[in-house]
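One chain of protein is taken out of this complex; the other chains stay put.
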Amino acid sequence: MDTMKAAVFEKQGSFVLKDVPVPSLAGDYHVLVEVEAVSICGTDVHITADPPGYIATDGTTLGHELCGTIIEKGKNVTHLDVGDRVVVNPNNYCGVCVYCRKNLPNQCSNIEALGIDYDGAFAKYVCIHSKVAYKIDKTVSPETAACAEPLACAINGLNKVNIKPGDSAVVIGAGPIGLMAAMLLKASGIANLFILETSEYRIDFARKLNLGSVLNPLKDDARKVIYDKTEIGADFVFDMTGSQIAPSIQLVRKGGSVVLFGVNKNSRTEIAQSEITTKEIAVLGTWLANATFPQAIKIIEEKSIDLASLITDVMPLDEIHSGIKKLASGQAIKIIIKP
Amino acid sequence: MDTMKAAVFEKQGSFVLKDVPVPSLAGDYHVLVEVEAVSICGTDVHITADPPGYIATDGTTLGHELCGTIIEKGKNVTHLDVGDRVVVNPNNYCGVCVYCRKNLPNQCSNIEALGIDYDGAFAKYVCIHSKVAYKIDKTVSPETAACAEPLACAINGLNKVNIKPGDSAVVIGAGPIGLMAAMLLKASGIANLFILETSEYRIDFARKLNLGSVLNPLKDDARKVIYDKTEIGADFVFDMTGSQIAPSIQLVRKGGSVVLFGVNKNSRTEIAQSEITTKEIAVLGTWLANATFPQAIKIIEEKSIDLASLITDVMPLDEIHSGIKKLASGQAIKIIIKP
Amino acid sequence: MDTMKAAVFEKQGSFVLKDVPVPSLAGDYHVLVEVEAVSICGTDVHITADPPGYIATDGTTLGHELCGTIIEKGKNVTHLDVGDRVVVNPNNYCGVCVYCRKNLPNQCSNIEALGIDYDGAFAKYVCIHSKVAYKIDKTVSPETAACAEPLACAINGLNKVNIKPGDSAVVIGAGPIGLMAAMLLKASGIANLFILETSEYRIDFARKLNLGSVLNPLKDDARKVIYDKTEIGADFVFDMTGSQIAPSIQLVRKGGSVVLFGVNKNSRTEIAQSEITTKEIAVLGTWLANATFPQAIKIIEEKSIDLASLITDVMPLDEIHSGIKKLASGQAIKIIIKP
Partner (left out) sequence: MDTMKAAVFEKQGSFVLKDVPVPSLAGDYHVLVEVEAVSICGTDVHITADPPGYIATDGTTLGHELCGTIIEKGKNVTHLDVGDRVVVNPNNYCGVCVYCRKNLPNQCSNIEALGIDYDGAFAKYVCIHSKVAYKIDKTVSPETAACAEPLACAINGLNKVNIKPGDSAVVIGAGPIGLMAAMLLKASGIANLFILETSEYRIDFARKLNLGSVLNPLKDDARKVIYDKTEIGADFVFDMTGSQIAPSIQLVRKGGSVVLFGVNKNSRTEIAQSEITTKEIAVLGTWLANATFPQAIKIIEEKSIDLASLITDVMPLDEIHSGIKKLASGQAIKIIIKP
């Protein structure tokens, strides 16, 4: 039996690079993919932390933001061919639960997450249900394509609102997905964009992208800057940290929308709900990708936003431990593994 | 100079019935209205409480939910005639501020509130800007018509969501506007409606209206009842109390909407924002009436909901002190004053 | 091999009752259903007409609006059990084409229609992909449940607009689905509902349902009646005939919506597009059911509308020829076959 090296989650706080069997086709609707590039996600950092911020199954190969090439396909797979380059929605849905049947597969009651619940892509090969594999043009670099999944999530957040040229927006948190959201907002016509970030490395990084005014809420009077420019507050605020609902409500204008994208399960905030009511704000949660992969792929293929500029590091699978450490330290944006 | 009896807010905690001059037409766009019926609003209770829950101008005649007949009109008033029965949007807007110009007159920066900022309708006559006076059919009883304003606010809340027959909803708080919201939801096709209320009087009252399942969250396991019936939580939750955002988030299903209607400026709640995010909930503030008076009038004229059943008391102006006391005690729903 | 009687489409203009083999489970995700009730759809009339109004595959068993009980299931079926009563979305979608991936499975490029492209339910047994089979409560009568599919289509039309109590609407065409739409509109709070129909039988039938004002555009001045009552035209017009876009544009108010539901492939209409533009109308196509089966089932289970009152005839499979003739003649509304 052929083996390959894989980054396997062992148990709380530990993951190892070890040889595992090369997967074989799991069924007639599956495809076997040779991984070309796989991005380290914040979730990978949380899974491997101790105590963990996210729970994975012991013994699972990690890695879920991938781009690869199909090398074998099940006999019922008609929409993909061997040789196709694909990206993958790691959250496989059942299609028949109450949420799937309401067009909310991202809320599927039976979701199975690649690289968390079953073997993922920090390895040479990975087996995927073809339903969640999407063809992407070969002119696209695998590194950029590996960003399709977080981009599809960001687009799902954007879909919650109707942005028009000339509008203003605030993005809180300039991590990799925060910056993708900022890029999408800019591409949607946002005239005044404010990016709030506390880490010096990321503030510098964000400034160089030239997307808008980058502020450090620990040092700058962000509220004053935003109100001076917008007079009434921002039309949209995207919280990409998971903890900033209270300042978001302050920074948005009456009648505006706050999109809650970041997730911090431990965050608790005391709010005055009357501000949401009397300011007539919409506070909109968004979760994963819902029918947004085609849009993400289009954006990548058309280079509507400069995703490549977010890739700070490309490294071989052997260096994954240092990659995860680096991302955890906040000294990187997108790190790509080439297995 | 002719005088009339009026309920005048004197100063913190005190209002008196006293003789005041009959108002004359304030301008060419104004109308003079003979008040036929005026409803006591929760705001009237808050204004006259000590300490006050809402601030009015000393010396102002109170009363803002009225129905009356035009007895004189300014020379520039073309859309109304002497003899017309009208209801009134008490929140006069400027038409030219940044919010008025975004079709959000309810968020007008220069709003002037009848019976709060300027003389209101607990009196025989009141002078109104014709812009905020709306003709209503004479077949409608003045008592019911006097409920147009809170109804227009409730409709504005309803407008934030798209309800379909078969949906489920929870209304928290069975005060007068809570019950109006419940009636509107029922009329919109809600198949499973749950009304949560803590006051025994109002629980009994709500039960008799036969709108849905009335629960007391202090005694019943409301969460269990709602989940047993809906399986996944309610499609919509309307918080009509101003303090129940946290249970609202618990009771709504993934992908559902919470409408924050009630206003309690002192309420503070600790929330886990990640629940809004991962459940992908929309939390929607709503404030006053915005282009909803025509709809409210239509509903009253067509008797689409049984507003009359909410009127528990009709009394002369002389009894307004006891009327406000009664409403404050929670032993009434809609109390109508006939000046 | 066991056989059963089935209504089989032979070739243009002819279908026969004949013995065919009882189907066996087609795969691990399929269920075998014993048919309890199946409704004759207008499409069945069109398929069997000569020349045909709709094309089916020669040799296919017809029938696609069914309710039945599962008697056998494939090994991968987890959301349904033997003994469950189910209704079926006859339009099986692939899940992986460009439209399926945009949450538009009703526009699937690889749609396969039960009773048209593959063997349907005018028979004792039918084999169904479990993905399109939905459990429905056993307290519901099979006859009513058999109406789930057209109801799910009508709901999809309703989903295109946001109806509020007090609104007005026109339904053109009082066929079975037109009447379902009228019932849904009424249940959504429509205060003034106008139903336009030309067939005397259906006019009488519609009148007895007491849903609103039933008019015959060949005799009544429908425009006048509608404008007299609404003053500005109706908020919504639903064309349930497939040919009435021009009058729909006349009858809707400025800023209102026309929903095009009916389908008549031969209909051509000359329109003045400037009326859509200057009246600022939304003309909204709607096609089949999209994530609306759960809602349809809820409405049937909760009896939110009185579907049973639309069933004019219940007959055994033996009489299907006369049933289809009767529906074609317009002297019935819903005809149910009990195989």
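Every chain is named by a letter (A, B and C) in the order it is written, and numbering of its residues begins at 1.
One rule holds for everything that comes next: a contact is a pair of C-beta atoms (placed from the backbone, for glycine too) under 8 Å apart; a residue touches a chain by one contact, two chains touch by 3 or more.
What you are looking at is a predicted structure, and each value in this text was computed from that prediction instead of being measured.
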Quiz item: Which displayed chains does the hidden chain touch?
Solution: A, B, C
Self-check item: Residue of C:P52, C:G74, C:G242 or C:G330 touching the missing chain in the full complex
Solution: C:G242
Exercise. Can you work out which residue in A:Q12, A:T198, A:S304 or A:Q331 touches the chain that's missing from view?
Key: A:S304
Exercise. Just name the one of C:A7, C:A222 or C:I281 that touches the chain not displayed here.
Key: C:I281
Exercise. Using the touch rule from the top, list residues of chain C that touch the missing partner.
Key: 98-99, 102, 104, 106-107, 160, 231-232, 239, 242-243, 245, 254-255, 260-265, 267-274, 276-287
Practice problem: Spell out the interface residues on chain A facing the chain that's missing from view. | Solution: 155, 158-159, 162-167, 184, 187-189, 191-192, 295-296, 298-299, 302, 304-305
Quiz item: When the complex is taken as a whole, what residues of chain B touch the one chain not shown?
Solution: 78-79, 94-98, 101-103, 130-131, 134, 290-291, 293-294
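Heads up, the rule we're going with is that only the chains that are shown with their structure count from here on.
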Exercise. Have a look at which chains touch which and call the overall pattern line, ring, star, complete or other.
Key: complete
Quiz item: So what's the Cα centroid distance for chain B and chain C, whole Å?
Solution: 41
Exercise. Quick one: report the Å distance separating chain A from chain B, using the average Cα coordinate of each chain.
Key: 43
Quiz item: Of all the residues in chain A, which ones touch at least 2 other chains?
Solution: 98, 102
